[in-house]
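Only one protein chain is missing; all other protein chains are in place.
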Amino acid sequence: MATDTHGAETHAADAAHAAAEAGMPQLDFATFPNQIFWLLVTLVVIYFVLSKIALPRISSVLAERSGTIMNDISAAEELKLKAKEAEEAYNAALAEAKAKAQQIAGEARAAIQADLDAATAKADAQIAAKAAESEKAIAAIRDGAMDSVKDVAKETAKELVAAMGSTADGRTINAAVTARLKG
Amino acid sequence: MATEAHGSESSLVFHPMDQFKVTPLFGDGPVHWYTITNVTLWMALAVVGVILLLVVGSRSRSIVPTKGQSVAELTYGFVYKMIEDVTGKDAVKYFPYVMTLFIFIVFSNMLGLLPLSFTTTSHIAVTGVLALLVFVFVTVLGFVKNGSKFLALFWVSSAPMAVRPLLAVIELISYFVRPVSHSIRLAGNMMAGHAVIKVFAGFAAIAAISPVSILAITAMYGLEILVAFIQAYVFTILTCVYLKDALHPVH
């Protein structure tokens, strides 16, 4: 019995070998251990190369790249924000400067006005003073002239009286002239 | 070789399956499990390709990626998005495992398209181990995460009570067929494409139809590049779907 099965087994193996010889190397079971051994070696090598070196490296590169892209985008966003802020600050500064300029101009105008007013007032006062002085002088001159006229009139009256051949005392003539001038 | 002797009699020589032979790289002895064979060579080339793309390509770690780095990042993003969309955000911790499967299958398929190369993923042994790894991983993960609730996957609660046992049997069968279809799909696609190209190449021996044959090879080659990528994509996305079943076994 045992020899019988053994014989059958060897016969089957022979048949398989013959089949392989005839055409299908895939069914040559004698080469199976060889192929399986080298396949397992290959798979283990590839697995370790991939899981220890290649895949972590590639995934880190991909992560780094997406990180860089994210950073760049956020940096661009930040820069944009900064630019906006700068523009706003510029606008604010501009508005402030304008306001200040306006204020300064107003102040300057006011100061000038004040100076002008002061100068005008001073000039007015001076003019007024001068005018008063002049008036006084004129009045003095007029008074002087009146007196001169009086003197001249008295002299002339005295001379006229003398020329007409009568003598009149000075007092009478003076009174008459004064009355005449007043009248 | 019997086929060779047979082929030399007729004018056409077809050896469409010779390209899948596993042979020792040095010497001509038997293939032991430790023998360095063409399987070893092409798997090692796949590893070199992976390292060139994902490690050397991304070594500069630049913010503005170079060409190689953007391809590496594209691959990373492709698989990452797939697992996130199909399986959910909580499955992201299994991402290295899924990425290993995807990148290995893509590189094996693409390297297999080089002339005179050996396609490791055209062997049932290789794809069977890949699919069984996924199957065992998903089943164990399902039971660890959900306990006996994982069995709700087979108990279709939205169906009428009468048909539920029947559906449970069907679901159970389909669950256990998963690794079979998962592995044979990949190996079969790879094998079929390469065998068809080889058959067309055999026709090129006849001078009259060799231009047609070359055109056909070119067209098939274009299709095979598409298939090589799509099969890797399908394998990965089905892994994601199975993972989703393990993490959220609501039917």
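Going in written order, the chains are labelled A and B, and every chain counts its residues from 1.
What we mean here is this: a residue touches a chain if its C-beta (ideal position, glycine included) is under 8 Å from a C-beta of that chain, and two chains touch if they have at least 3 such contacts.
The working rule: contacts and distances are computed from a predicted model.
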Per UniProt, the name of the complex member that is left out, chosen from "Molybdopterin converting factor subunit 1", "ATP synthase subunit c", "FMN reductase" or "ATPase": "ATP synthase subunit c"
Sole residue of B:Met82, B:Ala125, B:Ile197 or B:Ile217 that reaches the chain not shown, by the stated touch rule: B:Met82
Chain not shown, touching residues in chain A: 19, 22-24, 27
For chain B, the residues touching the chain missing from this view: 17, 82, 85-86, 181, 184-185, 188-189, 191-192, 230, 233-234, 237-238, 241
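Here, only the chains that are shown with their structure count from here on.
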Inter-chain centre distance, chain A versus chain B - centres from mean C-alpha coordinates, in Å: 70
Chain A partner contacts - residues on chain B that touch it in the complex: 1-3, 17-18, 20-22, 30-35, 37, 39-40, 43-44, 46-47, 50-51, 54-55, 58, 61-63, 65, 69, 72-73, 76-77, 95-97, 99-100, 103-104, 120, 122-126, 129-130, 133, 187, 191
Touching residues (chain side chain A, partner chain B) in the complex: 21-28, 30-43, 45-47, 49-51, 53-55, 57-62, 64-65, 68
